[in-house]
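Other chains of the complex are left out, but the ones given are in their true place.
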Amino acid sequence: RAAERAETAREIGLLVRDWGRREVRPSVVEREQRAEFPHDLYRQMGELGFFGCCFPESLGGTGAGFRALAAVSENLAWVYPPLSASMNLQAATVPLTIANWGSTAQRERWVPGLIAGELLGCNAMTEPDGGSDFLGAMRTRAVRDGDEYVINGAKMWITNANVADVAIVYAKTDPAAGHKGVSAFVVPTDTPGFEATRVPCRGLGKLMPTTSISLTDVRVPADALLGDEGQGFVVAMNAMDYGRLTVAARSVGLAQACLDAALAYANERTAFGEKIGSFQMVKKQLADMTAEVAAARLMVDVAAARYDEGDLATRESSIAKYYAGEVCNRAAQATAEIFGGAAFMDELPIGLYLNFAKLWQTGEGSANIQAVLIADDALGWKSMDR
Amino acid sequence: RAAERAETAREIGLLVRDWGRREVRPSVVEREQRAEFPHDLYRQMGELGFFGCCFPESLGGTGAGFRALAAVSENLAWVYPPLSASMNLQAATVPLTIANWGSTAQRERWVPGLIAGELLGCNAMTEPDGGSDFLGAMRTRAVRDGDEYVINGAKMWITNANVADVAIVYAKTDPAAGHKGVSAFVVPTDTPGFEATRVPCRGLGKLMPTTSISLTDVRVPADALLGDEGQGFVVAMNAMDYGRLTVAARSVGLAQACLDAALAYANERTAFGEKIGSFQMVKKQLADMTAEVAAARLMVDVAAARYDEGDLATRESSIAKYYAGEVCNRAAQATAEIFGGAAFMDELPIGLYLNFAKLWQTGEGSANIQAVLIADDALGWKSMDR
């Protein structure tokens, strides 16, 4: 069973890579210039089953499991980092949250479309006042009004919100109640009062839009609640558990992309009559990347395997995310050095790699936040097992 | 005398900062959007004497010296990294090479205009086949034809060549003669056959164009030679000595810009009810930057002071460049982490800092090349004193 899942994961990983090599990599430079959202690629990914790993066939999924999810995430990031944002929005955080906490009606309305790549989702958690302190920074309010909730507030850094059909929105239903005062909602983005504005982020390219959202008297039916009123914090933490796994896997894929690029370049570029891979200073960088990428992948695999066994691998995902984030940044830095001047040209993705490596160290819980969680767990002060 | 030069340097550094705070920083976001070469700023820098530190008044300079050059370089990089490319092109490498090695006619034709910011210069050394191995990668040829030389070949990664009035071009005059077969030329960019094409480099912004140059039967008079025929390698090494100093100083300035940005943000952003500067993990990053930036600045100062004493501080510049390059990258990485998501928005320069930190570690001799030179000198195998 475990071996089978591992094999499925391996296969779908290769599929992603092949697809990416054929359909994506050759066109990214031109796509970045055109600067249009890659609707066609999302559709293709949906059709190829990249998004359905964690869902039963009844919802349009493949049931391939979490190791498969990790494999897709890793390899999509390897193909082209911006594309892999889809993993949280179409394959994990968004549809899983709806599937796990939503009503049957909500589940059927959104999940199959999301994992088919026909509907686009976004996850609106972070606010302008801060992402690490989810609770303390939340100013968005949802007020019950008869059969509806009325949501007001603002969100920041929300990926794909300007193209999304649906958003998961967190808001305070009882500001005085602390952890217990937050609720989660499914909000169609065409609801009046929902406005997403693009935040220009040059270093991240054009294929993964970042937006700010303003929410002005956004009315949703009571049935839009995910979980019960006041359960939003639990819903969010649960969403993060999955999100961290895919970010960790993506960091591994990006680190592997760095390593592969560096190996190819070191094998081809010459200086002083030698391939630059023959210089020990370059070798050292290649050896470090080789070892660390392999180690980070194993960490992700351990976490994914625990999810496949039905456990909530909060600890393992957190460690994998923390570690893979660090490894990925070292890899991106080393690769940029190995490419010399060529690191900076748009024709090559090395500059983009530098930025995404750093981004994923922050997203879904910054390195510092992970370090605190990991240490407190190791000290026996606050177990990550829930 | 030394104290005086140090004081002059301090003052001009402050001047640069003030100017930058007033004239540059408020407009960079808009300038990047407009994407026009900042001719006006170059003119202003020229008028304010930023470019004249290493030149006598007879050539329009201020004679302020190398510590002043370093101070301007550092603070321009602090103001906005792309602007500081001007230091090599208008204040050091290009005009110094013409002043040191050119005929009186060439010197008078170009130097005063360059340091006034009225003429723009570029330095065309690197070729597509490689920058580290200047000699081995050089395919450009210059053939004597009567009173003229005819230059054919290609250059890569040449800053400002598309806007420049004049280029220093290195070419082989005797391909069989190794070190002795290279010559340097002053080439007006309107010479027929000189063609510069922009190389898109998204991560570096729009205010410091990078280009490739093709040279097709470019004819220059014999008097365009800098130094004697065959002396181009020596000219180039000498140019690099100055170039490394300004890159080192710029890395310090950029590291300081990172630190200042991080300190300000850590003082203002809150999470969990505290300014984020109150978290020890953030403090640790701030302390490391504080210590390392100070150390790197001292290294630059030692090198600049030696130049001011009339020595060629090849060793000290190389060490300063190597060390400041490392420090600057660590600072940029740490600052990006401290900014969290905000690191990636175009409104803030943090993403740009990440890229320039890496760029300057490569430019004017990559980190690896410096490490080899420094170690061989320390081992007593190849002195950097010349």
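As written, the chain order gives the labels A and B, with residue 1 at the start of each chain.
In the analysis below, contacts are C-beta pairs under 8 Å (C-beta built on N, C-alpha and C of every residue); 3 or more make two chains touch, one makes a residue touch a chain.
Quick caveat, the model's predicted, so the values are computed rather than measured.
Of 4 total copies in the complete assembly of this structure file, 2 are presented in place.
Assume only the chains that are shown with their structure count from here on.
Computed from the mean C-alpha positions, the centre of chain A lies at a distance of 38 Å from the centre of chain B. Within the complex formed with chain A, the chain B residues making contact are 126, 129-133, 136-137, 156-157, 199-205, 210, 269-273, 279, 281-282, 329, 333, 336-337, 340-341, 343-347, 351-352, 354-355, 358-359, 361-363, 366-368, 371-372.
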